[in-house]
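Sharing a structure with you now.
Here is chain A:
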Amino acid sequence: MTRFFWHEFRTAALVVGGLLTALAVVLAVTGVNLTHLYDLLVVDCRSAHDCSIAVGRFLTADSQLQVALDVAVVAAPALIGVFWGAPLVAREMERQTFVLAWTQSVTRSRWLAAKLGVAGTCSVLSSALLSLMVTWWFRPIDLVNANPFSSFDARDLVPIGYAAFAFCLGVAAGALLRRTLPAMVSTLLAFAVVRVAVLEWVRPNLLAPLHRTVANATIASLASLGSARASGTSPGPNPGSITPAQLTPGQGGLPPSAWLLSDRTINAAGQTIGHNGLVGGGVSMWKVPGGHGLTIQGAGTCPGISVPGLPSGPEVQACVNALHIRDVLAFQPADRYWTLQGLETAIFLLLALALAGLTFYWIQRRAG
Partner candidate 1 sequence: MIDFHLDTRSGVAPYLQLVHQVRDALRLGLLTPGDQLPTVKSVAGRLAINPNTVLKAYRELEHGGLVAARPGVGTFVTGRLTHASPAAHEGLRRELLVWLGEARASGLDDESIEALFRECHWSTQAEGAA
Partner candidate 2 sequence: MRCALETQGLAKLYGHRLALADCTLTIPTGHVAALVGPNGAGKTTLLHLAVGLLAPTRGAIRVLGESPARGARQLAQLGFVAQETPLYEDMSVADHLRFGGSLNPSWDRELAERRVDQIGLDRAQRAGALSGGQRAQLALTLAIAKRPQLLILDEPVARLDPLARREFLQQLMEAVAEQGLSVILSSHLVSDLERVCDYLVILVSSRVQLAGEIDSLLDSHRQLTGPRPGPWGLPEGQEVIEATHTDRQSTLLVRTDGPILDPNWGVDRIGLEDLVLAYMRRAGRSAAHSPMASTVDP
């Protein structure tokens, strides 16, 4: 039976296989070139201690291909779910051919298992191959980018989990809705929703994030303060407002290649006074009316600073230090990359299994 379904599926599988082969050729050629470029530009410049120009040149190499590949890896699971998963059972229902299939000498569970086995294997294999090729191709670029979390969704293991999930989602939607087109649309929507939900709420909390409290440094340049002042004709009730100041974690902040989850600014008492370096929700730093002292909202006032005009950078920094304003960083360190990849892949594989189980259940008890 499996052989028959393979035979039935072979056209689709061969088309995808052909596309992957063509892509492999393109990636092999450009990839070797990219590695060469890496050796030439980046390795060379590191010895010369000035890399910005070289790295810039390197990262823009094949930039269109870079975008295309990232899109391809992210889109492939959705396409698999929509075009392989959704029609698998829905088309049989829609065209009534399930009546033919379910009255042969195999139980409908075995029938579904064979169909799922063939198309599911092709789905997982093709997404694995695509991810493998793209990950290999991007290796030099990812090395330079240095943050593996920035391309988490499009590398290594997770695309395989996404593909398995999308496929089973499509099959289940098809079995439930019994019509191909609605099944395709709802597969696409549900897949997007689940992916975004996992990205936003699940992945950051899979492992308890590490926290680090660091002293703050202001990066609010005087120029920016000045421009705010110049443009501001003092709107609002506080004529002394000078602009939000940008704070940034100081020395010993975020470890290299870590994934920053949150950045809270706290005052001496440990209360949160701002997020992501913005203090006071937009209006953060105040010149005391009358020209004496600098107030940082939520943290206190530095009376010793006499500011006839604008506070200078060092003055603001001194105030920040005096008020003991710090940053609390929550992050996932780089060495958790593989754990997170594994966990997220496992989650999607489990979801896929659950959906497959539901499909078996629906098929069993389907009446009508």
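Convention: a contact is a pair of C-beta atoms (placed from the backbone, for glycine too) under 8 Å apart; a residue touches a chain by one contact, two chains touch by 3 or more; residues count from 1.
Here is how the candidates were picked: all candidates are chains of the complex that A comes from, given by their letters.
In this text, all values refer to a predicted model and were calculated from it rather than measured experimentally.
Of the numbered chains 1 or 2, all belong to the complex, but just one touches chain A: 2. Within the complex formed with candidate 2, the residues of chain A that make contact are 1, 3-4, 7-8, 95-97, 99-108, 110-111, 364-365, 367-368.
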